[in-house]
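Quick notes on the structure that follows.
A single protein chain has been omitted from the complex, and every remaining protein chain is retained in its original position.
== chain A ==
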Amino acid sequence: MATQTPLSTQPAPPDEPVNQPQLGLVGWLRFAWRQLTSMRTALFLLLLLAVGAVPGSIWPQRSIDSARTADYIAQHQTLGPVLDRLGFFEVYASPWFAAIYLLLFISLVGCVLPRTRLHWRAMRSTPPRTPARLERLSAHATAEVEATPEEALAAAEAVLRKRRFRLHRHDQTSVSSERGYLKETGNLVFHLALILVIVGVAIGHLLGWKGDVIVPVGQGFANTLSRYDTFSPGPWVKPENLSPFSLKLDRLDAKFEENVTGRGQFGQPRDFTAHVSVADQPGAKPHEETVKVNHPLEMKGASVFLLGNGYAPVITVRDKEGNVVYRDATPFLAQDNNYKSVGAVKVTGATPKQLGFFGLFLPTAVITKDQGPTSIFPDAKKPALALGLYEGNLFPDGRPQSVYTLDTKELTQIKNAKGTEPLRIWLEPGQTFELPGGRGSITFDGVERFAGLSIRSDPGKGLTLVAALLALAGLISSLVVRRRRVFVRVSPAAEAGRTVVSVGGMAKDDDDTLTEAVEDILAAVQRRTGTSR
């Protein structure tokens, strides 16, 4: 087809038979557009969107949990890479998912814009002429009233106006009326607002950023790129323009369930509160704030969330003369609900060789037969460090590495005094361990907590929220409002001074209270004209 299309837009030669309708490029486009913007296609795309979203809940998603995703791929040697190629680990950023929703929204625009134009016209036009035979309409009622035709018609108009119908008299003996334009308005607002939701989401993606940082108690943090452990900016973000606030973590309160012993409850976290001092810009006077789960700290241009916490044992390493070569609150990363945590102490200043300690921090330590050292409660009731020791080159090739693990490529593990087994160091707060071979000592001074802070900015969220609420309002009015036409015709009755009033109603879609409404209108006209039923 594609090779022919350029030609077919030209006028057909006159001698060609014209009985074969030719779809030119324009014709094809118009056909495709009509297909795309039909309600059936919209319905199909909606169902497709629902189906397409499901894989993202079944397979781990790289954007949410990259470690679990990598694990999965490693464990499923054949299936993993295929699924990866198909985008099943990044469903919501995959081209096929984007294709579904982009087509849906193109369809939506193509559907809603013409409808908006039609509705605009409908709202300014008058209700149509009264049909010749009202009794044919889906709802109809007739009664005689004690009034002249003109009086009856005036009463009918008053009744309809009170029920917020729009009126028009096309002739002397009848009135046409319509109400419920808000139904279509609501429907259009709903669909257009969905587009705005997407715009808001897109703004957030392009101009938003987030960064994570671990801050031990007593330490501070300034909002600059270099201070973040991880930082993911949207494509249009200029990281040098981050708002220049800084904060210091004064205290972190953590509370865990100690009283209830029911299934799955003992040791559950109950409350985390970070007490911070914040300065809006360098040199400004700091003010005290709290950050809690569910209570982010709103700063200019960013919000600070408390998303994690853990322990940072304060560790001092001395050389054999007793000079301090390392002293820091060193964050260990929690591995389970009882905060059994892993971490590493990298002593680059040790001589002659660099030292690397690696192992566990246990807030409530026990040693069990089958699991070895572990923690049985998340709070620091009986803290202990269980470490091993390596020496050698900590940073082979100077590559960046995780602060919680050692890269053992150029390290050798130190054995115990007898040289039979790897050296095991067990420390409780205040204790010091003399390292073998004159390597100095390590002291466990005490325990601090750390806060895992996430600092985020999403300039599109306001628009998204407003659009979503607008969509909800539109939806409600489109579902609740009933669109109806009601016609009233009057004719003189057999008895002088009386009039036959005939009311007919029709609705756009099925409307089970239409008959009731028509009867109610007739009754109101009777009341107004002083006719008792």
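Here is the rule we go by: a residue touches a chain if its C-beta (ideal position, glycine included) is under 8 Å from a C-beta of that chain, and two chains touch if they have at least 3 such contacts; residues count from 1.
We take it that contacts and distances are computed from a predicted model.
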Name under which UniProt lists the unshown chain, selected from "Cell shape-determining protein MreC", "Pyruvate dehydrogenase E1 component beta subunit", "Cytochrome c-type biogenesis protein CcsB" or "Electron transfer flavoprotein subunit alpha": "Cytochrome c-type biogenesis protein CcsB"
From A:Gln77, A:Ser226, A:Asn294 or A:Thr420, residue that would touch the chain that is not displayed: A:Asn294
Touch with the omitted chain, as defined above, among A:Val26, A:Leu47, A:Val324 or A:Ile367: A:Leu47
Residue of A:Pro131, A:Gly218, A:Pro244 or A:Pro269 in touch with the missing chain, whole complex considered: A:Pro269
Sole contact to the chain not displayed, among A:Ala143, A:Leu475 or A:Ala524: A:Leu475
Residues of chain A (touch criterion as defined above) contacting the omitted chain: 39-40, 42-43, 46-47, 49-50, 53-54, 56-58, 60-61, 63-65, 68, 91-92, 138-139, 201, 210, 257, 259-260, 262-265, 268-272, 292-296, 303, 305, 307, 454, 456, 458, 461, 464-465, 468-469, 471-472, 475-476, 479, 509-510, 512-516, 519
